[in-house]
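Removed from the display is one protein chain of the complex; every other protein chain stays in position.
Showing chain A:
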């Protein structure tokens, strides 16, 4: 964390949000069992213990995505980040973890840092991650082998970088949605929500 001690700059805010995404995605992958639990290791972050993957390929993929996301957060061109969980057998989308990002475009590089303590931001992030862990209790079980994908909703006029391509929104048919907590760094506001496929047994 290289955010300045005296207030939040655009760069610092982008780093905080990117860091949150990195840990949040790892938590979701651990909680939903997309990867076996023995491939995760415990780390301490935001004053709580979180799970981080040790799988090399997954780590590379996440670092690629998160670093690109950090750039986009700095440019304020990203609107949403979505983690899509797909069943490999039926190719159906089963879950969608969506994070809406609202950027205060008036905060540019050179503007003065905003007054918000990092501790408050961390507390907010902690409550969001705790809530994500809690929502897992009412989500339907993922019984078949699943895989995940990260989608980024950006402005239309943004240049698509190498190794990225356009994709569909991968919306779930017949979904239930639950809105979760949000946190703000006073420059970026992140709203979280989860949508899951309704199971046939009521």
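In this section, a contact is a pair of C-beta atoms (placed from the backbone, for glycine too) under 8 Å apart; a residue touches a chain by one contact, two chains touch by 3 or more; residues count from 1.
The working rule: contacts and distances are computed from a predicted model.
K.L.:
Given the options "Response regulatory domain-containing protein", "Mitotic spindle assembly checkpoint protein MAD1", "ATP synthase subunit a" or "Kv channel-interacting protein 4", say which is the protein name UniProt records for the missing chain.
P.N.:
"Mitotic spindle assembly checkpoint protein MAD1"
K.L.:
Of the listed residues A:98, A:122, A:135 or A:185, which contacts the missing chain in the full complex?
P.N.:
Touching the chain that is not displayed is residue A:98.
K.L.:
What residue numbers in chain A mark contact with the hidden partner chain?
P.N.:
These residues touch the chain not displayed: 57-58, 61, 64-65, 79-80, 82, 84, 86, 88, 91, 96, 98, 100, 145, 147-156, 158, 160, 163-172, 175, 177, 179, 193, 195.
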